[in-house]
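Below is a structure I'd like to ask you about.
Note that this complex is displayed minus one protein chain, with the remaining chains in position.
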Amino acid sequence: MSKQKKGEPILSVKGLQKEFGAIIAASDINIDVHEGEVIGIIGANGAGKTTFVNMVTGYLKPTSGEIDFEGKQLVGLPSREVTRAGISRSFQVSQVFITMTVYENLLTALAIAESPGLTMLKPMHRAELEQRCDEILERYQIAAYRDHVARALSQGVRKLLDIAMAVVSKPRILLLDEPTSGVSVEEKFGIMDIVMNALKADNVTVLFVEHDMEIVERYVSRVIAFYQGAIICDEPPKQALVDPKVREFVIGHSVVKGTKKNA
Amino acid sequence: MLNDRTSQALIAIMAFCAIAGAFIPDWIMNQMMFGFSRALAVLGLLVLWRTGLVSFGHALYFGLGAYTVALLDIYLGVSDAFLRLAASVLVSGGIGILLGYILRNYRDIFFAMLSLAFSMVLYGILVKTQALGSTDGFAVSAPSFIGYVPEGKYPLFLLICAVCAVSGLLVQTYLRSTLGKLTTAIRDNEVRVEYLGYSVAQAIHIKYVMSACLAGAAGAFMAMALGQVDPDSMVNWTASGELVFVTVLSGPGSVIAPFFGSLVFELLRTYAFELVPHAWQLIVGGTLMVIILFLPDGVWSLITKFRRPAK
Partner (left out) sequence: MDTLITIILDGLQYSSYLFIVSVGLTIIFGVMKILNVAHGSFYTWGAYTAAFFIGKFSDMGWPDAFGFVIILVSALVVGLVLGFIIERGILRFMYHRDEVLIVLATFGLFLVLDDIILLVFGVNPYFAFQPMMLLDSVPVAGVVRDVYGLSLIGLSAIIAFVCWFSLNRTKWGNLLKAVIFDRELSLAMGINVTGVYTVTFVLGAILGALGGAYIAPTVSVAPGFGVDIIVLSFAVVVIGGMGSVPGALIGAIIIGLLRAFAVHNFPEIELFVIFAVMAIVLVFRPEGLFAPVKQRTI
């Protein structure tokens, strides 16, 4: 499926711009993403991180710029086509089907992903889907909550469900929007471990928006920092976390745990 | 198609009614015909309701179905029940496809108001046009069945039962398919459905056209069972209100619910009218309010309370 030579980026964002009247939410964003990378996107609230995710996944239309994914232009495509092309996302506020159980949520996601055209008329509860559903539930360690109604789930489990639903379409790139926000401190690393292991096993390229620098440090090979709609830093974590601009505009000047040995 | 309990129950119930029809007195058969006709329209509204949409204008399709029968009868002399049914479904389905392009982008109160507006456009046209019957409407001649002209209404009753059974089965199959499951998914979270890869607007359009066809068939049967059509009882906003009332009364729980709820409504209406002629609206209105306040899943939820939950 990949027409790229090894070494070429699979996702290329060029000159992406988003304006809401006088407000510039995204200013000349240029990012190249290579297969297998894990990229952390950091920045203060309102810096443009979610706007970026929304634009790449078709929820917002950029004012100008290009998004090149494996030779395909994504600008102007609705979210459903971006998903079908191979880029998925999870949400800052988990978007699940609140009246359905965890199992039904996942099954619905699977059914939509696996049923092009007229096969949408086949019964949803069928063997091949149900099997894969159980596998994913195991993989993301939420099998215990199988029959719980989504409305009643804890934040952590809801996040896992949200992410699990995003991977059923077997995406090449997954954008996670604050996967640990709202989750208790004890659960944060647990969730990220589950998610990152699952994604690595499937060879998914990951970009995730995150505020917690410990998490960023632990999992990423590259950090992109946003400030007022523009990218102010695009470096490996060791350099990024001591970069003066990043310290000024994102993480503050107090020593960040884990980088002490590098300061 | 027949491997789930609801489908089996539906077939059994319709078969029973069809056979019983040969023995019950005429007035009961009439009640059932009116009830089952209306139930078809309610079946369509049920699909929309599960999607989170309420149409205040389905009398448009009900009326189109009824008036197609009447006009075919009066201007072209068509009396065959099958032809009439087919024509009604085609007309309402066709209009449904067209209006669906617009309505599929609306939700909540706007969907309700726009569907109301469309139905009142038809009402306005019918009421002021002599050639279309104006406020009096038309009488409709008794239906024939591929040449055979029956004495009583039993063949019509059989046809209605058959169409109800088939429609119920089709809708049930639909609701168990992925496209059908999208009803609750869309109602719960449209954004997620889009992100999962399916067009919400298209899904809604399909459901809307389905409900239009069902309402058209309902109107056609009502016209044939009643022997007349008129705008006030079939196209006015109050007629749409009635359909929505029966939908709420029945509840969204099962495809059998509309048939049950419609019969309850017919009984309610007949007896209320006989016992307290100037207060039957009060009873209907009061029941609606009570159901919304205390029994939001309709009377069908009372029945399912005493059964094991089905899949």
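Side notes on the structure shown:
Should a chain be cited, it is by its letter among A and B, assigned in written order, with residues numbered from 1 in that chain.
Operating definition for what follows: contacts are C-beta pairs under 8 Å (C-beta built on N, C-alpha and C of every residue); 3 or more make two chains touch, one makes a residue touch a chain.
As the structure is a prediction and not an experimental result, all values here were calculated from the model.
Looking at the complex as a whole, the chain kept out of the display touches B. When the full complex is taken into account, the listed residue touching the unshown chain is B:113, out of B:113, B:149 or B:302.
Residue in contact with the omitted chain (choice from B:33, B:127 or B:264): B:127. Contact with the chain not shown here comes from a single listed residue; of B:152, B:227 or B:285, that residue is B:285.
Seen across the whole complex, the unshown chain contacts chain B at 54, 56, 102, 106, 108-110, 112-114, 116-118, 120-121, 123-125, 127-129, 237-238, 241, 244-245, 248, 278-282, 284-289, 292-293, 296.
In the analysis below, only the chains that are shown with their structure count from here on.
Mean C-alpha position of chain A lies 45 Å from that of chain B. Per the touch definition, chain A reaches chain B in the complex via residues 57, 59, 78-80, 83-84, 88-89, 95-100, 108-109, 111-113, 115, 119-125, 165-166, 168-169.
Residues 173-174, 176-182, 184-185, 187-189, 191-199, 311 of chain B touch chain A in their complex.
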